[in-house]
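All protein chains but one are shown at their positions in the complex.
Order of writing sets the labels: A and B. Residues in every chain begin at 1.
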Amino acid sequence: MQRIGAFVCWCGSNIAGTVDIDAVTKSAADEPGVVYSAEYQYMCSEGGQLAIRRAVEEHGLTGIAVCACSPRMHETTFRKTAAAAGLNPYMVEIANIREHCSWIHKNRESATEKATILMRAAIAKLNLNKPLFPGESGVVKRALVIGGGIAGIQTALDIADAGYEVDIVEKSPTIGGRMAQLDKTFPTLDCSACILTPKMVDAAQHDNISLYTYSEVDEVSGYVGSFSVKIRQKARSVNRELCNGCGDCITKCPVKKANSEFDEGLSKRSAIYVPFAQAVPNIPVVDRENCTRFKTGKCGLCEKICGTKAIDFEQQDEIIEREYGVIIVATGFKPLSPERYGEYLYGQSPDVLTSLEFERMMNAAGPTGGVLKRLSNNEKPKSIVFIQCVGSRADAKKGKTYCSKICCMYTAKHAMLVKEKYPDIDVHVFYIDVRTPGKNFDEFYRRAAEQYDVNYIKGMVGKLADEDGRLRVIASDLLDGKQITIDADLVVLATAVEASPDVRALGTMLTASMDQNNFFTEAHPKLRPVESPTAGIFLSGVCQGPKDIPETVAQAGAAAVKALGILSKNKLIGNPCIAESNELLCNGCSCCENVCPYGAIEYTEKEINDHGNRNNRRVAQVNEAICQGCGACTVACPSGSMDLKGFTNRQIMAEVDAICRT
Amino acid sequence: MSASALNDIREEVLRISGANPKKCMSCGKCSASCPASFEMDILPHHFVKNIRDGNIENLLKSKTLWKCLSCFACVERCPRAVEPANLVEAVRLAVIRKKGENYLKVDDIPEFIELDNEIPQQLIVSAFRKYSK
Partner (left out) sequence: MEYLYYPGCTLKTKAKELDAYAVKSMKALGVDFKEFDDWQCCGAVYPQAKDEIAARLSSIRALDEARKEKRDLLTICSACFHVMKRVNFDIASDIDIRTKANNYLELDIQYAGESKVFHFLEMLRDDIGFDKLKNHVVNPLTGRKIGAYYGCLLLRPSDVMQFDDTENPTIIEDFIRAIGAEPIVYSYRNECCGSYSALKNKDLVQNLSRNIINSAIQKGAESLITACPLCRYGLMQNDDLPVYYFTELLAEALGVK
């Protein structure tokens, strides 16, 4: 028989304002197994914890029921208190009478009744609790970073500098990501490549960093401290060891018509290519879809002229299997395609560009050599219109529900860059609100408006009309309260930031939760912003939500620190609330194995001694290191052999009975 | 009109339009898209704001009611799915459903036809649907 102590918390007026604490405490005293009950203003305070420890000692308690806030808040606190008092930490139950009760009810009487019922359920469960002992597992001292943009690079550098090995897996042929495509950065207008490329080189040269470019993560299994990952290194058709990066193959390649991904399709590249001059590694890739050799079997010119015999058309994808202690997701974003907003003529008129395309056009190494021109006729534009919030801040049916956060600033940047280079071009910006929270951000935007004469117009553009060879912008000027038209030569759409399209599959592989916009969810939006709820998975950069470069770099560092917190440990303490199989009851049906999201259940042939009756049976076994205690198997099991320690079927039913008892 | 009568109209407008003016972020894309906006005294986005704020009285007198063409450009392009045209229609109904407030009268028709014999039936039927009860 348990000797239970019940402790009811006021939480100041948070609980006591709605729940009659005294009544709950008194009625707890009458519950089976309860030998002591008490209340306290703040149970989580040092005084509250001391009261619990004294009561354990004085009354010889074997279990503690705390009626307080959500177990997400202080379950750990009270488990530690129990341990300090000499109890097994799993002899603690929490009745959530705050979030589940006092905060959501107004009527004192019914709130008190509900609090009493929740208290009873916790005590009923506690009567069946048994001490549990967590297992330990080791930590592989190596980190995997998925994505090689500025977020991934920074995270990898920080981990590597701390002395641990890191692999970066990047799906494109080079690291650098979106930042490599940018011309200048706000709010300082410094050259993006000038500050990024040294970091790319650092990553490539770091002894602790291995780069896997043109590679993707194929498969992930395992758990924090010990993830097994299969990386698919796609066939480059170029031998990485032999290639010296001379670029002769690129010059000689007769195919010159493939769209350059790096220039957002605004320029053409050869079939064998490096994305840009400072690519890391500087090893070309054969784009097999566009290569004549792969399409028709003819050509092979690159192979003939390569001085180091590095071209290898027979090269196959290579699968690399490796163990990691932690995984950091840094998959970044892509700009939303504005084609669905047909009123803005994107894809219909060559003079309508996305901001990223415009960024490439303004870049000296870009498709026009940094010369601003209308792609319809190669003439210099006289008037440019920027449209903000294209696809952002929309109803879910019409676009992205969030503010993409960076567009106001990069549009101000674009406007200024145009004015700096071509003071005679008229620049108009249509905005709904100009959002500039950030250090020196509003000053930057004001500079565009005040010093550079950028014409900011409050109001959305309704439609572009292709009239007389120009783009007639039909819009609202909300401050004047009228419809206006502006004839523009170039229109730039500030398109929403969108999570990388293939990231949902990765999220599933990692069992890391994502929101409806395919951004990875953080474990706590305020207090654990760089951790995924899945242990050992960390989030770096825009994969978690739109952010600018300084924020991305800050988060990348934070993710590295959190990852190092695990890498620096030799042992991880597991969660003892995991599934176990009663082999006598197991009928070998595989239901549990099929529903387990972690692959923690295996079947083995085993001799079972059933009351002296020995036979060989196929039975389920739970890998304690992998099981996360989700309980899916216990629900799926038809024979009732699967049970979850700490949440056994008996315990759950006891809670239900207690709740239903009148 | 009394405040409570105006509030009743607002409630009715919200109910029969099925639109929610609170979703509006005042981007003005409706007004930018509206082909008739240059003849309106209250632009579509401002019309939506007036309903949201409960300023119904000036809407009842607004020229906008008779200028809206129900072309649904505003509905189509609104990023917030607010449906401004439905709100204009609902206020228009609130006006013409009252006795003696028809914007088009049966007696006007012969003169129209006399002036222009090419008027399609569709025009007369739709004008009646829109302007009269």
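Following the convention adopted for this analysis, a residue touches a chain if its C-beta (ideal position, glycine included) is under 8 Å from a C-beta of that chain, and two chains touch if they have at least 3 such contacts.
Every value quoted in this text rests on a predicted model; they were computed, and no experiment measured them.
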Out of B:Leu6, B:Leu60 or B:Ala127, the sole contact with the unshown chain comes from B:Ala127
Please output the residues of chain A touching the missing chain, sorted low to high. 341-343, 348, 397, 463-468, 472
In the complete complex, which positions of chain B touch the hidden chain? 15-18, 35-36, 39, 66-67, 69-73, 75-76, 85-86, 89-90, 93, 103-104, 108, 112, 118-127, 129-131
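Operating definition for what follows: only the chains that are shown with their structure count from here on.
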Which whole number of Å gives the spacing of the CA centres of chain A and chain B? 46
Any idea which chain A residues touch chain B in the complex? 343, 389, 393-395, 397-399, 432, 458-463, 474-476, 478, 481-483
Contacts from chain B onto chain A in the complex sit at residues 23, 25-34, 37-38, 43, 45-46, 73, 77-81
